[in-house]
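Just dropping this structure here.
The complex is shown incomplete by one protein chain, all other protein chains being positioned as in the whole.
Per-chain residue numbering starts at 1, and chain names A and B are given in the order in which the chains are listed.
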Amino acid sequence: MSRITLESKPSDGVRELLRHLLDKGKVSAVLAPRRLDDEGSLDLGFITDRSELDSIDPFAPVMIANTAQVLSMITPSSSKIAVVLKPCELRGFVERVKREQGTLDNILTISCTCGGVFPLQKAVDGITGGMTANYYSDLSSEKIHAEIRETCKACEHFIPINSDVTVSLVGEKDLDENCQIYLNSKSASELLEGLGGEIDKKEYDPAISAGLMKKRLAEKERLFNSVFPGKGGIDAVIEIFGKCVGCHGCSRVCPICYCVSCDFESMNFDSDIAYYEKELSQKGALRLPPDTMLFHIGRMIHMSFSCVGCGLCSDVCPADIPVASVFKRTGDKTASIFDYIPGRDLEEAIPVMVFKEEEFSRFVDE
Amino acid sequence: MNDTERSAARMRSPEGIRGSLHDFLKIAVDKGAVDSVLAPVKVPAENSYAWILMNDPAVIESASPVAPVMPVQGAKALKSLTRKGKGESRILAVMRPCEIRAGIELMKLNQVHFDNIVLVSYDCPGAVPFQDYVKDPGFSEESFGKMIASGRPGEENIKPACGICTEFSIVDSDIHFGYFGVDEGSAFVIPVSEQGAELLDAIGLDRDAKIADWESEISSIRDKRTKKRTETLSAAGERIKGLDGLINAFRKCIGCHNCMSVCPICYCRQCYFDSEVSKKDPDFIFEIAEKRGAMAFPRDKVMFHAGRMTHMSLSCVSCGFCTDACPTGIPVAEIFSYMADITQPTFEYIAGKNNGEPLPLRKFEKKELPLVHEIVKSAEGEEGSDE
Partner (left out) sequence: MDKKYVPRITSFLCKWCSYTGADLAGTSRLQYPTAIIPIKVMCSSRVDPVFILRAFLKGSDGVLLGGCHPGDCHYETGNYHTRRRFAIVKTVFESLGLEAERIRLSWISASEGPKFARVANEFTETIIAMGENPVKKKIFL
């Protein structure tokens, strides 16, 4: 557990760090956000050639695809890979690893204290210089940036859990010439030996970003109280998801929804026309295609306790439904009954895979 | 049906085509000519519409047969209802022309059964882009209202696909409501099929109107649209030319596959491009990256889009849902329509026609496709014959 201080911008510092890793043969490849043009297009570059590292923008405030899903495609790998990712992406991947969708072996994770990301649409339309400039000054002053996504504004897990390397951004002054790199694991210390800079024995101190934490928690409470209409009930659920077009983009981009074939798209819920005719005779009207609410509430039942609040589901929703806020709000409750925090610990079993002999008596007539 | 002898009934309503169609639904159910109706109804939050199958008069009263926006392709609604076969009751479905054409393609793919379904189409002014609508339903309602009152196809605030649509009027439905260029508040109710004619008889609509003027109005609009379509799509074709063009066109794609999942034609439950088959071994991916120095994720964008084109562009009806659903604003429909306008003529096929023609890939002739012959021949020439 130690800290390296470089006198550079954090993004330059991380590029330097990645060059060091590739040059010294300590890793064979790097996975990180990469700028494609001046318009703001990005992708995730899977890079083996050091000259390609120049285009890397490690802390670009966008999430173009969930790195957790990409990591499932490139692991298990026989070569060592360094990955730059957001705290929620790392937690998402930990949840995936628990579901045997990849492994953290041979992976060096590099994350940062995260100021949040812009909505996908804004990101692909090109991040204007103004917006980004503001973004970095807000990081220093521990403000919630006005343009970041709703779910990011309300995210309390902006300090990476269990990353090998944490770059401290939130609450750090002089981000133009101050790059604080915390090495949290033995492998990080070994791999980064000889990087240079000033080294001391400091561990990351949450006090550095306590100001932002306070604001985020308050924002979370506000969001959860306002995103879901009134006391709830079926009418409230219909009010939120009524305009869903059934594209299921939300589940396809979700790091947790890893099933190749989703239950809600399977033949399990198909019915003969006779069934609908009968339902029609009972109700006088019904929606087609059916089962929109079944899909959303059902998905909550299947996965909400693992929701990491990454916000991608809201990002891709063409109907502009605040999917992530609603899922995270319910997910907080389903996770809390198990004292579970998704992505906290690889050793912590998924709640539905284990049990205790005595528990949850309040839910059963015994 | 012999086109030259087409005669029609006439309906009038102070609310124009929306009123006439709405009245028509109510009459058809009242008179027992059909048992239920499938049409859009505004959702309770009043920020979109949903397809509702209904026989309750109160719900039918609240229906909006001509909705400003297209949230779910009507053919998909029909598919969910009839995929497993036909029903006992008679259902009247009001849909836009492209939705009916998609339904016809799905019928050929055995995903929709039309028996006992009466399809009603109407001169379609276009639809408001879905993402615009949900951001500001009030404004969209207003602009669509004006558009439809004008009795002409819309030009502003409509989906790009609608602006270049040439099949905006009569299609292979059962009954068509024509009102472009017809005097205000009035619409022709045109029987398209035997079934449609019988239904009009059953509800007692006399067919004494002459529709030649309307027909020539439609064909003049179609001529203009055809020109615009050709221009727009050939410009799109220029943009996507070559591998770089294609890569560039989809560079913002995040691989969510929304475009595929809302497409009425892409009916596979398990898309090939999402399946295990198209997954690669991690070490193989690493090898590719190593060979090139770097590779991009999401990967296989061109593979997905170009692949989807080869799978379905023969049936693409240019409904524009893919563009509507794309979270990154890629003009997917324009690119796919460009391709459709090349692949379909190659097989002399027009998607969405119900004229007994099978899907092009379901048949072949011994001598056909001269272009392919040329290619094969020249390849044979180079390699020499085996015999």
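Convention: contacts are C-beta pairs under 8 Å (C-beta built on N, C-alpha and C of every residue); 3 or more make two chains touch, one makes a residue touch a chain.
These figures come from a predicted structure and were not determined experimentally.
For the chain excluded from display, the touched partners among the shown chains of the whole complex are A, B. Here the missing chain is touched by one residue of A:S11, A:T67, A:T151 or A:T330, and it is A:T330. The omitted chain makes contact with just one of the residues A:I144, A:I199, A:M293 or A:L346: A:M293. Summary of contacts with the chain left out: across B:L21, B:V34, B:A50 or B:L233, the touching residue is B:A50.
Interface residues of chain B facing the missing partner chain: 43-44, 50, 52, 54, 59.
On the side of chain A, the interface with the absent chain consists of residues 228, 230-238, 242, 263, 269, 282-287, 290-294, 297-298, 300-302, 304-305, 329-330, 333-334, 337-338, 351-352, 355-357, 359-360, 363-366, using the contact rule stated above.
Heads up, the rule we're going with is that only the chains that are shown with their structure count from here on.
The mean-CA centres of chain A and chain B are about 36 angstrom from one another, to the nearest whole unit. In the complex of the two chains, the chain A residues touching chain B come out as 28-29, 31, 34, 36-37, 41, 43-49, 51-52, 64-65, 70, 73-79, 120-121, 124-125, 235, 238-240, 242-243, 245-249, 252-253, 260-261, 265-267, 270-274, 276-277, 280-281, 283-290, 315-320.
Interface residues of chain B facing chain A in the complex, by the touch rule stated above, are 36, 38, 41, 43-45, 47-48, 50-56, 58-59, 71-72, 76-89, 130-131, 134-135, 251-252, 254-258, 261-262, 269-270, 274-276, 279-280, 282-283, 285-286, 289-290, 293-299, 324-329.
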